[in-house]
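All protein chains but one are shown in place.
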Amino acid sequence: MKNPVYKLIELTGTSPTSIEDAVSNVLKRAHKTIKNLSWFQVVETRGSLSKGQVHHWQVTIKVGFAVAD
Amino acid sequence: MKNPVYKLIELTGTSPTSIEDAVSNVLKRAHKTIKNLSWFQVVETRGSLSKGQVHHWQVTIKVGFAVAD
Amino acid sequence: MKNPVYKLIELTGTSPTSIEDAVSNVLKRAHKTIKNLSWFQVVETRGSLSKGQVHHWQVTIKVGFAVAD
Amino acid sequence: MKNPVYKLIELTGTSPTSIEDAVSNVLKRAHKTIKNLSWFQVVETRGSLSKGQVHHWQVTIKVGFAVAD
Amino acid sequence: MKNPVYKLIELTGTSPTSIEDAVSNVLKRAHKTIKNLSWFQVVETRGSLSKGQVHHWQVTIKVGFAVAD
Amino acid sequence: MKNPVYKLIELTGTSPTSIEDAVSNVLKRAHKTIKNLSWFQVVETRGSLSKGQVHHWQVTIKVGFAVAD
Amino acid sequence: MKNPVYKLIELTGTSPTSIEDAVSNVLKRAHKTIKNLSWFQVVETRGSLSKGQVHHWQVTIKVGFAVAD
Amino acid sequence: MKNPVYKLIELTGTSPTSIEDAVSNVLKRAHKTIKNLSWFQVVETRGSLSKGQVHHWQVTIKVGFAVAD
Amino acid sequence: MKNPVYKLIELTGTSPTSIEDAVSNVLKRAHKTIKNLSWFQVVETRGSLSKGQVHHWQVTIKVGFAVAD
Amino acid sequence: MKNPVYKLIELTGTSPTSIEDAVSNVLKRAHKTIKNLSWFQVVETRGSLSKGQVHHWQVTIKVGFAVAD
Amino acid sequence: MKNPVYKLIELTGTSPTSIEDAVSNVLKRAHKTIKNLSWFQVVETRGSLSKGQVHHWQVTIKVGFAVAD
Partner (left out) sequence: MKNPVYKLIELTGTSPTSIEDAVSNVLKRAHKTIKNLSWFQVVETRGSLSKGQVHHWQVTIKVGFAVAD
């Protein structure tokens, strides 16, 4: 592809453990249907709380991947 | 799903009446194809004008919904 | 006009009732002096308060209209 | 007070009906403990969804009020 | 459609030549699968470099199009 | 003028060809009524689409010019 | 006026001395043609330099004033 | 509570170890005085440095919790 | 305190004279109830006008202070 | 380099002709002293005006390049 | 130089007295090593506090200067 074209989609991953794990979880799921994921950027980092502790980190990312001709 | 994954899509709803009605209209349409819409956030509020009156409110929202495993 | 040129002006409308009414009020006034108002976008939504209630919604919008050649 | 000092607090109001009603609800509650609320500005407009309809509008505002000397 | 509903998708186009050409390339590709593209807005302008020259302009746009009833 | 004062106005120029041409078109029109335009900054770059091609680039700029004493 | 309407204009004031003086200078000039200036907000603070010293503070403000019925 | 009302407060947590630990530390402290913390969002991530290493991660969050009727 | 925790509050100070004086006024008031104010950042600079002159500078700041264990 | 480190610098390029030419000019100059420029992103697009025409496009970019170990 | 190229650097100046003095201090220092400083823009205004008073105004600016061919 001489001039590649990319699509960006916005996803939110969750994890009780860490930001990195939440991103890893959402990428694992996205990879099931889109094989050529190329890059991501973190858009927002939030979380739900329970008893003064993080129940789920909620990390929203944009993921980019090349679109076939 | 232990660590749910969400997708966010961006939509613009329109209505001659109100912001709430524009959001309601776009959600009604999205619900036809996506059953588990979970939350939304207003991204932009604009409108087209005709004879000094709002012809259409145009409200852009991001809608989030859980993605199946 | 082959390549139309537009001007944007910033106005604040007010209403004791609603955001929509504040926008409607400011457009009515603008229409008195500018006949071809074309579109608007909401810039800011504020309000003054009195006894724990909204006294005036104050909605700032940008309004665009074509400029004659 | 020659040079008044104001405090701003951030609150989220909810309503199944409208943005205006969500703001009205949160102001009613704030007025119970702070009598001299002076102005507000809308910070974010979101909502929870159920069966393709808005379950609760969630409107976050900053509210300002004068602080006694 | 009385109250049209629009979807916005985010795409990145590339070109060794210019911003306009990068946008043109990505629109050409999107038009293959979506016939009624209606408007776009530039979100970000970046580029990759090679030997002190622009190798590829990378222009990210949001494209809007009406969704069928 | 020891301490010059400037006014900024917001305008949208259009062109089927390029961003530069859209800016050139809007400046040509503004120059008809304001002779001492001094500088501009690009605020937003959008466009209307037709058959998968840019119909009109729409470039919104702020233009500054000195105000007479 | 039951529901007042306001216009906001954007101006840049300059001063070799201070931000406050630049704002004061631009307001003095605006007051010559608009008598009922009501409020302002600082949009940007810049300056030109000469020999490592501020030659002119350049403060851009938005000024609001009520529009007659 | 039919239409719950939430308050958001802004806090900075610190940790020599990680972003997650800084958030955990500040939540632990907030939980001492506010039992029903509900959600948070990361506002800013900074840090102090010593000998080229992170001395303290400083993570500023907004925390939301329901306000009693 | 090994890992200090800070709270940030948002305040608006006013002064007929200058930005610095408005900040000084609001800090003086805050210091009456909070002894260990640590840092601040300017969030917004506005003002009310009367007869083409600044009546009150209104400077909104965020102030941070350590929270006791 | 297993984990490469990059530096970003901010530069403004100018051209009487186009945005692309302004970027090309600034990159040509930067390449004289930094051989491994890797990517850039457009930060701001402004221009100086003369007789209602663009005298100089002024395009500010951030340029990234790998730092040697 | 037909098409001048500028570099922007980011600096923080401090002063116990005023924003203007903090900017003046940082420019005085920068002028020691860079003779042709051309313009600046204020990026952030913060301060450290001691006993309820400003200990140091901390003003971050971007300073631009022409780069030799």
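Note that the chains take the letters A, B, C, D, E, F, G, H, I, J and K in the order they are written out, and that residue 1 is the start of every chain.
FYI, contacts are C-beta pairs under 8 Å (C-beta built on N, C-alpha and C of every residue); 3 or more make two chains touch, one makes a residue touch a chain.
All figures in this text were calculated on a predicted structure; none of them were measured in a lab.
*Asks:* Among the chains in view, which touch the chain not shown?
*Replies:* When the full complex is considered, the omitted chain touches A, H, J, K.
*Asks:* Check the options A:Val5, A:Ile19 or A:Val67 and report the residue that touches the missing chain.
*Replies:* The one listed residue touching the chain not shown is A:Ile19.
*Asks:* Counting contacts across the full complex, list the positions on subunit H that touch the omitted chain.
*Replies:* 17-19, 44-49, 51-54, 57
*Asks:* Under the stated touch rule, tell me which residues of subunit A contact the chain that is not displayed.
*Replies:* The missing chain touches subunit A at positions 18-20, 23-24, 27-28, 30-31, 35, 37-42, 63.
*Asks:* Please give every residue of subunit J in contact with the chain that is not shown.
*Replies:* Residues of subunit J in contact with the hidden chain: 3-10, 62, 64, 67, 69.
Everything below uses one rule, namely that only the chains that are shown with their structure count from here on.
*Asks:* Would you kindly say which chain has the C-alpha centre located farthest from the C-alpha centre of subunit D?
*Replies:* J
*Asks:* Taking the mean of the C-alpha atoms as each chain's centre, how many Å separate subunit A from subunit K?
*Replies:* Subunit A and subunit K have C-alpha centres separated by 38 Å.
*Asks:* Mind checking the centre-to-centre distance between subunit G and subunit J? Centres are C-alpha means, answer in whole Å.
*Replies:* Distance between chain centres, rounded to whole Å: 32 Å.
*Asks:* Can you tell me which residues of subunit G touch two or more of the remaining chains?
*Replies:* 9-10, 18-19, 30
*Asks:* For each chain, which other chains does it touch, given as pairs?
*Replies:* Touch list across chains, by label: A-B, A-E, A-H, B-C, B-D, B-E, C-D, C-F, C-G, D-H, D-I, E-F, E-J, F-G, F-J, G-I, G-K, H-I, I-K, J-K.
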